[in-house]
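One structure is given below, represented as structure tokens, and several questions about it will come after.
Removed: one protein chain of the complex. Kept in place: all other protein chains.
Let's turn to chain A:
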Amino acid sequence: MSSVTRNLNVEFGGGLEILFNHQRQIKLVVSAQGRNPTVRDLIKKLADEHINERRELFIEGDTVRPGILVLINDCDWELRDELDGELEDGDVVVFISTLHGG
């Protein structure tokens, strides 16, 4: 089976950048075997490889914690199959925390 890869631009907001080493934007590659990579793959990769500590504050099960919004190319992920949404090359995926949003 061949590996399918996607180059993505990921942004963090609402204080979430603190968990990602204070980076507001990162570029990364997500891949999957024999199928198109999904948002679920991206979240797993972020939690496994890009958070040093307190990963439980980003991920819950295989999804993001409640209170974290996800936008794919500025479209609410709720309109795009959420975790199963397939990603395209060059997609911009934004994670915004609304926790402590005084």
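Criterion: a contact is a pair of C-beta atoms (placed from the backbone, for glycine too) under 8 Å apart; a residue touches a chain by one contact, two chains touch by 3 or more; residues count from 1.
The working rule: contacts and distances are computed from a predicted model.
Trainee: Considering the UniProt annotation of the chain absent from this complex, which name among "SUMO-activating enzyme subunit", "Cytoplasmic tRNA 2-thiolation protein 2", "General transcription factor IIH subunit" or "Adenylyltransferase and sulfurtransferase uba4" applies?
Mentor: "Cytoplasmic tRNA 2-thiolation protein 2"
Trainee: Over the whole complex, note the residues of chain A touching the chain we left out.
Mentor: With respect to the unshown chain, the touching residues of chain A are 13-15, 18-19, 54, 56-57, 66-67, 69, 71, 74-76, 78-79, 81, 94, 96-102.
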